[in-house]
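The complex is shown incomplete by one protein chain, all other protein chains being positioned as in the whole.
Let's look at chain A:
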Amino acid sequence: MLINRVKELRARFNLTQGELAERVGVTRQTIVSLEKGSYTPSLLLAMNIAEEFDMPIEEIFSKEDKL
């Protein structure tokens, strides 16, 4: 199971789900599912999100058993 900090970072960057979705090229529903943890993104999407937040990918996404 992959967990992420997308919701937290999105709030920090003052972005709506729709805005983030548009920037990374997916639908808002995908961001909703991602934040809920019910969808595991592809590597490309994860990289796009990391690029958007200007952070290393591993600081945003991590495996649940690591915590």
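Please note the rule applied: a residue touches a chain if its C-beta (ideal position, glycine included) is under 8 Å from a C-beta of that chain, and two chains touch if they have at least 3 such contacts; residues count from 1.
The rule we apply is simple: contacts and distances are computed from a predicted model.
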{"item": "Among \"Secreted protein\", \"Urea ABC transporter permease subunit UrtC\", \"Sarcosine oxidase subunit delta\" or \"Signal transduction histidine kinase\", the UniProt name of the subunit that does not appear here", "value": "\"Signal transduction histidine kinase\""}
{"item": "For chain A, the residues touching the chain missing from this view", "value": "25-27, 29-30, 33, 38-39, 41-42, 44-45"}
